[in-house]
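Of the protein chains in this complex, all but one are displayed in their positions.
For clarity, chains are labelled A, B and C in written order, and residue numbers in each chain start from 1.
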């Protein structure tokens, strides 16, 4: 699946997007994968929401191999 | 004192302004004078506010010979 | 808070550009427009009449009072009088403030107070 990073998370990951192998992952499993690769992401997990294909993921939502998953840190538009 | 009529009260009085002889009048005394001259004004008294020299009159306020007194029917600006 | 109040017979369209006061973070421009119908009745125009000096003073008093609760940088009110055709603005209010909440609060309360207390009247011609 495709992972997107924005704002400060882009700095933390050092990239704007990356691919992750996996299918049918829970949010917890996805976070485990990501923080294994970028340990500094863990500090942001609490306040970061996940979006699946452009919509905020509901709790219990499952992420598939073809999904675009965005890590959304606290927003500050306007 | 000078009396000003606006909106529908101008139609009722048939004039936009007039002079009334009197000094130290209470609101009640002023209304008595006005409704004696224009009986049709009485129907508007309940919902008409008085302004003295451009400021809404407080209850108990007294109207002097040199005052400009406006009869303010319900407003509808904006 | 800089307060500017004007009553004019001229059209208000195109007059209030949303210029930004230095330091303001929010600018709100409100136009109140004569609607082409009222209670299902077609309406071509409205005639506005004001007790001008008191209307100006009363608007300034209301704005000065509200500025204590909603401190803004500047507010401009232009109210049109005379005949205003349907589709044209009878009032324009422009508020600049540091943060949007004060501008929104001032605008909403001012319009409510205007319609209660400012000696301006509209009538169908």
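Criterion: a contact is a pair of C-beta atoms (placed from the backbone, for glycine too) under 8 Å apart; a residue touches a chain by one contact, two chains touch by 3 or more.
None of the values given here were measured: they were computed from a predicted structure.
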Touched by the hidden chain, restricted to displayed chains: A, C
On chain C, residues whose C-beta touches the chain left out of the figure: 14, 16-18, 20, 22-37, 87, 89, 98, 100, 104, 107-108, 111
Footprint left on chain A by the chain that the document does not show: 4, 6-8, 51, 54-56, 70, 72-73, 75-78
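The definition used in the following text is that only the chains that are shown with their structure count from here on.
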Mean-CA-position distance for chain C and chain B (Å): 27
Whole-Å separation of chain centres (CA-atom averages), chain A against chain B: 71
Cα-centroid distance, chain A relative to chain C, in whole angstrom: 48
Shared interface positions of chain C, touching two or more other chains: none
